[in-house]
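Accompanying notes for the structure given below.
As you look at this complex, bear in mind that one protein chain is not there, while each of the others sits in place.
For subunit A:
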Amino acid sequence: MSDLPLIQADPAVSSPAATARKGGRGRGPRLLSRTDRVVIALMVLVPLLLVVGLVWFPAVATVALSGTNWDGIGPISEIEWVGGRNYSDVINIYPPFVPAVQNNLLWLAALFVVATPFGMFLAVLLDKEIRGSRFYQTALYLPVVLSLALIGFVWQLIYSRDQGLLNAALGTSTDWYGDPDVNIWAVLVAAGWRHVGYIMLLYLAGLKGVDPSLREAAAVDGASEATTFFKVVFPVLRPINIIVLVVTVIESLRAFDLVWVVNKGRNGLELISALVTQNVVGEASRIGFGSALATLMLVVSLVFITVYLATVMRENRK
(Lines give C-alpha, C1' and ligand atoms only; values in the text may rest on other atoms or scores of the structure.)
Protein backbone atom coordinates (compact mmCIF):
# COMPACT_ATOMS: atom_id res chain seq x y z
CA MET A 1 0.00 0.00 0.00
CA SER A 2 3.03 2.22 0.29
CA ASP A 3 4.41 4.20 -2.60
CA LEU A 4 4.62 4.41 -6.35
CA PRO A 5 2.97 1.21 -7.61
CA LEU A 6 -0.23 3.09 -7.00
CA ILE A 7 0.55 5.32 -9.91
CA GLN A 8 1.40 2.73 -12.52
CA ALA A 9 -1.95 1.05 -12.64
CA ASP A 10 -4.12 0.93 -15.71
CA PRO A 11 -5.74 3.97 -17.25
CA ALA A 12 -9.24 2.60 -16.94
CA VAL A 13 -12.27 4.66 -17.62
CA SER A 14 -14.40 5.96 -14.81
CA SER A 15 -16.91 8.16 -16.48
CA PRO A 16 -19.01 6.91 -19.37
CA ALA A 17 -18.61 10.28 -21.03
CA ALA A 18 -14.90 9.67 -21.39
CA THR A 19 -15.26 6.43 -23.29
CA ALA A 20 -14.86 8.09 -26.65
CA ARG A 21 -11.12 8.14 -26.41
CA LYS A 22 -9.04 9.12 -29.34
CA GLY A 23 -5.89 7.18 -30.10
CA GLY A 24 -3.05 7.99 -27.78
CA ARG A 25 -5.15 10.40 -25.72
CA GLY A 26 -5.73 7.98 -22.87
CA ARG A 27 -4.66 8.86 -19.41
CA GLY A 28 -1.78 6.47 -19.31
CA PRO A 29 0.99 6.80 -16.80
CA ARG A 30 3.26 8.18 -19.48
CA LEU A 31 1.27 11.37 -19.43
CA LEU A 32 2.18 11.95 -15.82
CA SER A 33 5.37 13.90 -15.45
CA ARG A 34 7.80 13.21 -12.67
CA THR A 35 6.48 16.20 -10.71
CA ASP A 36 2.94 14.96 -11.16
CA ARG A 37 3.87 11.60 -9.72
CA VAL A 38 5.50 13.19 -6.71
CA VAL A 39 2.48 15.44 -6.20
CA ILE A 40 0.07 12.51 -6.41
CA ALA A 41 2.18 10.48 -4.03
CA LEU A 42 2.15 13.33 -1.50
CA MET A 43 -1.57 13.95 -1.92
CA VAL A 44 -2.24 10.36 -0.97
CA LEU A 45 0.56 9.56 1.42
CA VAL A 46 0.32 12.51 3.80
CA PRO A 47 -3.34 11.93 4.70
CA LEU A 48 -2.79 8.19 4.59
CA LEU A 49 0.07 8.41 7.05
CA LEU A 50 -2.13 10.37 9.43
CA VAL A 51 -5.05 7.97 9.23
CA VAL A 52 -2.91 4.85 9.39
CA GLY A 53 -0.79 6.28 12.20
CA LEU A 54 -3.61 7.60 14.36
CA VAL A 55 -6.43 5.18 13.56
CA TRP A 56 -5.32 1.91 12.00
CA PHE A 57 -2.07 1.47 13.85
CA PRO A 58 -3.76 2.01 17.23
CA ALA A 59 -6.49 -0.42 16.17
CA VAL A 60 -3.95 -3.15 15.43
CA ALA A 61 -1.96 -2.31 18.53
CA THR A 62 -5.09 -2.63 20.65
CA VAL A 63 -5.63 -6.15 19.40
CA ALA A 64 -1.99 -7.03 20.03
CA LEU A 65 -1.96 -5.53 23.52
CA SER A 66 -5.08 -7.44 24.50
CA GLY A 67 -2.94 -10.57 24.65
CA THR A 68 -0.39 -9.09 27.05
CA ASN A 69 -0.10 -8.13 30.68
CA TRP A 70 1.41 -4.70 30.04
CA ASP A 71 0.77 -2.15 32.77
CA GLY A 72 1.27 0.78 30.43
CA ILE A 73 4.34 2.08 32.25
CA GLY A 74 7.16 -0.39 31.83
CA PRO A 75 9.27 -0.61 28.67
CA ILE A 76 7.81 -2.40 25.69
CA SER A 77 10.48 -5.10 25.96
CA GLU A 78 9.05 -6.29 29.27
CA ILE A 79 5.66 -7.05 27.81
CA GLU A 80 4.64 -10.62 28.45
CA TRP A 81 2.29 -12.60 26.33
CA VAL A 82 -0.57 -14.00 28.35
CA GLY A 83 -2.75 -15.34 25.57
CA GLY A 84 -6.46 -15.20 26.25
CA ARG A 85 -6.19 -14.53 29.96
CA ASN A 86 -7.41 -10.94 29.71
CA TYR A 87 -10.50 -12.13 27.90
CA SER A 88 -11.32 -14.75 30.48
CA ASP A 89 -10.70 -12.15 33.22
CA VAL A 90 -13.05 -9.72 31.52
CA ILE A 91 -15.79 -12.31 31.45
CA ASN A 92 -15.19 -14.00 34.77
CA ILE A 93 -13.81 -11.57 37.31
CA TYR A 94 -14.87 -8.12 36.18
CA PRO A 95 -18.28 -7.30 37.66
CA PRO A 96 -19.10 -4.25 35.48
CA PHE A 97 -18.66 -6.24 32.26
CA VAL A 98 -22.03 -7.97 32.19
CA PRO A 99 -24.02 -4.82 33.02
CA ALA A 100 -22.04 -2.95 30.37
CA VAL A 101 -22.87 -5.48 27.68
CA GLN A 102 -26.50 -5.44 28.78
CA ASN A 103 -26.59 -1.65 28.66
CA ASN A 104 -24.97 -1.53 25.23
CA LEU A 105 -27.53 -4.02 23.96
CA LEU A 106 -30.32 -2.11 25.62
CA TRP A 107 -29.02 1.05 23.99
CA LEU A 108 -29.06 -0.66 20.62
CA ALA A 109 -32.53 -2.08 21.20
CA ALA A 110 -33.98 1.25 22.32
CA LEU A 111 -32.56 3.11 19.35
CA PHE A 112 -33.42 0.36 16.95
CA VAL A 113 -36.90 -0.55 18.14
CA VAL A 114 -38.16 2.84 19.24
CA ALA A 115 -36.11 5.79 17.99
CA THR A 116 -35.29 4.54 14.50
CA PRO A 117 -38.85 3.51 13.50
CA PHE A 118 -40.20 6.72 14.99
CA GLY A 119 -37.72 8.77 12.99
CA MET A 120 -38.70 6.85 9.89
CA PHE A 121 -42.40 7.35 10.62
CA LEU A 122 -41.91 11.10 10.99
CA ALA A 123 -39.94 11.19 7.75
CA VAL A 124 -42.83 9.50 5.94
CA LEU A 125 -45.29 12.01 7.35
CA LEU A 126 -43.06 14.96 6.53
CA ASP A 127 -42.43 13.71 3.02
CA LYS A 128 -46.01 14.60 2.11
CA GLU A 129 -46.60 18.04 0.81
CA ILE A 130 -47.84 19.70 3.95
CA ARG A 131 -47.72 23.23 5.13
CA GLY A 132 -45.23 24.01 7.85
CA SER A 133 -43.20 20.93 7.00
CA ARG A 134 -40.05 22.99 7.31
CA PHE A 135 -40.88 24.10 10.83
CA TYR A 136 -41.57 20.53 11.93
CA GLN A 137 -38.35 19.30 10.39
CA THR A 138 -36.30 22.04 12.00
CA ALA A 139 -37.74 21.31 15.42
CA LEU A 140 -37.03 17.61 15.05
CA TYR A 141 -33.44 17.81 14.01
CA LEU A 142 -32.42 20.70 16.17
CA PRO A 143 -31.04 18.29 18.81
CA VAL A 144 -28.75 16.79 16.16
CA VAL A 145 -26.54 19.88 16.23
CA LEU A 146 -26.02 19.65 19.98
CA SER A 147 -23.23 17.52 21.37
CA LEU A 148 -24.27 14.52 23.43
CA ALA A 149 -22.29 15.95 26.33
CA LEU A 150 -24.38 19.10 26.20
CA ILE A 151 -27.54 17.03 25.90
CA GLY A 152 -26.60 15.39 29.18
CA PHE A 153 -26.65 18.81 30.80
CA VAL A 154 -29.84 19.97 29.11
CA TRP A 155 -31.69 16.90 30.34
CA GLN A 156 -30.30 17.30 33.82
CA LEU A 157 -32.67 20.24 34.15
CA ILE A 158 -35.49 17.78 33.70
CA TYR A 159 -34.04 14.84 35.61
CA SER A 160 -32.43 16.50 38.62
CA ARG A 161 -33.86 15.24 41.89
CA ASP A 162 -34.39 18.51 43.69
CA GLN A 163 -34.65 20.98 40.87
CA GLY A 164 -35.81 18.86 37.97
CA LEU A 165 -39.02 19.36 36.08
CA LEU A 166 -39.94 15.70 36.02
CA ASN A 167 -40.13 15.31 39.77
CA ALA A 168 -41.98 18.60 40.08
CA ALA A 169 -44.52 17.43 37.51
CA LEU A 170 -44.92 13.90 38.86
CA GLY A 171 -44.60 14.72 42.52
CA THR A 172 -41.89 12.09 42.89
CA SER A 173 -38.41 12.40 44.32
CA THR A 174 -36.45 10.10 42.04
CA ASP A 175 -32.86 10.90 41.21
CA TRP A 176 -33.31 10.07 37.51
CA TYR A 177 -29.61 10.26 36.69
CA GLY A 178 -28.42 8.70 39.94
CA ASP A 179 -30.77 5.82 40.69
CA PRO A 180 -29.22 2.71 39.09
CA ASP A 181 -32.67 1.24 38.44
CA VAL A 182 -33.84 4.03 36.20
CA ASN A 183 -30.85 6.06 35.05
CA ILE A 184 -30.15 4.01 31.93
CA TRP A 185 -33.72 4.68 30.78
CA ALA A 186 -33.41 8.36 31.53
CA VAL A 187 -30.21 8.55 29.49
CA LEU A 188 -31.80 6.54 26.68
CA VAL A 189 -34.64 9.02 26.39
CA ALA A 190 -32.09 11.79 25.91
CA ALA A 191 -30.09 9.74 23.41
CA GLY A 192 -33.25 8.77 21.52
CA TRP A 193 -34.35 12.39 21.43
CA ARG A 194 -31.28 13.16 19.32
CA HIS A 195 -31.30 9.95 17.31
CA VAL A 196 -34.85 10.42 16.01
CA GLY A 197 -33.97 13.67 14.29
CA TYR A 198 -30.91 12.17 12.65
CA ILE A 199 -32.80 9.16 11.32
CA MET A 200 -35.63 11.35 10.12
CA LEU A 201 -33.15 13.38 8.12
CA LEU A 202 -31.59 10.32 6.51
CA TYR A 203 -34.95 8.85 5.53
CA LEU A 204 -36.29 12.13 4.31
CA ALA A 205 -33.36 12.36 1.92
CA GLY A 206 -33.96 8.77 0.88
CA LEU A 207 -37.68 9.28 0.32
CA LYS A 208 -37.03 12.29 -1.89
CA GLY A 209 -35.12 9.97 -4.18
CA VAL A 210 -37.93 7.47 -4.59
CA ASP A 211 -39.44 7.52 -8.05
CA PRO A 212 -42.95 9.04 -7.65
CA SER A 213 -44.34 6.87 -10.42
CA LEU A 214 -43.91 3.84 -8.16
CA ARG A 215 -46.37 5.28 -5.69
CA GLU A 216 -48.72 6.41 -8.38
CA ALA A 217 -48.78 2.93 -9.84
CA ALA A 218 -49.50 1.48 -6.40
CA ALA A 219 -52.29 4.01 -5.84
CA VAL A 220 -53.82 3.17 -9.19
CA ASP A 221 -53.80 -0.46 -8.14
CA GLY A 222 -55.79 0.58 -5.11
CA ALA A 223 -53.11 -0.05 -2.51
CA SER A 224 -53.55 1.80 0.77
CA GLU A 225 -50.89 4.25 1.89
CA ALA A 226 -49.53 1.81 4.45
CA THR A 227 -49.38 -1.03 1.94
CA THR A 228 -47.68 1.23 -0.57
CA PHE A 229 -45.06 2.17 1.98
CA PHE A 230 -44.27 -1.32 3.23
CA LYS A 231 -44.57 -3.17 -0.07
CA VAL A 232 -43.25 -0.59 -2.50
CA VAL A 233 -41.33 2.26 -0.92
CA PHE A 234 -39.55 0.48 1.94
CA PRO A 235 -37.92 -2.16 -0.27
CA VAL A 236 -36.67 0.55 -2.63
CA LEU A 237 -35.06 2.26 0.34
CA ARG A 238 -32.87 -0.77 1.01
CA PRO A 239 -29.54 1.09 0.83
CA ILE A 240 -30.77 3.72 3.26
CA ASN A 241 -32.13 1.00 5.52
CA ILE A 242 -28.74 -0.66 5.68
CA ILE A 243 -26.97 2.63 6.32
CA VAL A 244 -29.43 3.47 9.08
CA LEU A 245 -28.98 0.03 10.60
CA VAL A 246 -25.21 0.44 10.63
CA VAL A 247 -25.39 4.00 11.92
CA THR A 248 -27.63 2.81 14.74
CA VAL A 249 -25.36 -0.09 15.69
CA ILE A 250 -22.25 2.06 15.61
CA GLU A 251 -23.88 4.87 17.56
CA SER A 252 -24.91 2.41 20.25
CA LEU A 253 -21.45 0.95 20.40
CA ARG A 254 -19.76 4.34 20.51
CA ALA A 255 -22.19 5.80 23.04
CA PHE A 256 -20.01 7.45 25.61
CA ASP A 257 -20.34 11.21 26.07
CA LEU A 258 -23.75 11.12 27.65
CA VAL A 259 -22.93 8.60 30.38
CA TRP A 260 -19.50 10.12 30.95
CA VAL A 261 -20.94 13.55 31.78
CA VAL A 262 -23.57 12.01 34.01
CA ASN A 263 -21.34 9.85 36.21
CA LYS A 264 -18.39 8.55 34.19
CA GLY A 265 -20.24 5.37 33.34
CA ARG A 266 -20.75 3.83 36.78
CA ASN A 267 -23.60 2.84 38.96
CA GLY A 268 -26.13 1.66 36.43
CA LEU A 269 -24.65 3.48 33.45
CA GLU A 270 -21.85 1.07 32.57
CA LEU A 271 -20.99 0.94 28.88
CA ILE A 272 -18.06 -0.87 27.26
CA SER A 273 -16.68 2.42 25.94
CA ALA A 274 -16.71 3.89 29.44
CA LEU A 275 -15.05 0.78 30.93
CA VAL A 276 -12.23 0.99 28.39
CA THR A 277 -11.70 4.63 29.25
CA GLN A 278 -11.78 3.98 32.99
CA ASN A 279 -9.09 1.35 32.56
CA VAL A 280 -6.77 3.78 30.82
CA VAL A 281 -7.26 7.19 32.35
CA GLY A 282 -8.60 5.99 35.68
CA GLU A 283 -6.53 5.31 38.77
CA ALA A 284 -5.75 1.73 37.81
CA SER A 285 -4.12 1.59 34.43
CA ARG A 286 -4.71 -1.94 33.18
CA ILE A 287 -3.62 -1.81 29.59
CA GLY A 288 -3.93 -5.44 28.57
CA PHE A 289 -7.26 -5.76 30.28
CA GLY A 290 -8.65 -2.57 28.79
CA SER A 291 -7.38 -3.64 25.38
CA ALA A 292 -9.32 -6.87 25.59
CA LEU A 293 -12.50 -4.84 26.13
CA ALA A 294 -11.53 -2.51 23.31
CA THR A 295 -10.87 -5.43 20.97
CA LEU A 296 -14.40 -6.68 21.54
CA MET A 297 -15.69 -3.27 20.45
CA LEU A 298 -13.44 -3.30 17.41
CA VAL A 299 -14.58 -6.72 16.27
CA VAL A 300 -18.26 -5.85 16.52
CA SER A 301 -17.81 -2.52 14.79
CA LEU A 302 -15.69 -3.97 11.98
CA VAL A 303 -18.40 -6.46 11.09
CA PHE A 304 -20.90 -3.65 10.63
CA ILE A 305 -18.41 -1.33 8.97
CA THR A 306 -17.80 -4.03 6.36
CA VAL A 307 -21.52 -4.29 5.71
CA TYR A 308 -21.70 -0.52 5.43
CA LEU A 309 -18.79 -0.26 3.02
CA ALA A 310 -20.12 -3.07 0.86
CA THR A 311 -23.47 -1.28 0.65
CA VAL A 312 -22.25 2.20 -0.11
CA MET A 313 -19.62 1.07 -2.58
CA ARG A 314 -22.17 -1.00 -4.47
CA GLU A 315 -24.44 2.04 -4.54
CA ASN A 316 -21.61 4.15 -5.89
CA ARG A 317 -20.88 1.84 -8.74
CA LYS A 318 -24.44 2.06 -9.98
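Everything below uses one rule, namely that a residue touches a chain if its C-beta (ideal position, glycine included) is under 8 Å from a C-beta of that chain, and two chains touch if they have at least 3 such contacts; residues count from 1.
Basically, contacts and distances are computed from a predicted model.
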{"item": "Protein name, per the UniProt record, of whichever chain is missing from view (\"Carbohydrate ABC transporter membrane protein 2, CUT1 family\", \"Alpha-ketoacid dehydrogenase subunit beta\", \"Ni/Fe-hydrogenase 1 b-type cytochrome subunit\" or \"Transport permease protein\")", "value": "\"Carbohydrate ABC transporter membrane protein 2, CUT1 family\""}
{"item": "Hidden partner chain, touching residue among A:V90, A:A115 or A:L148", "value": "A:L148"}
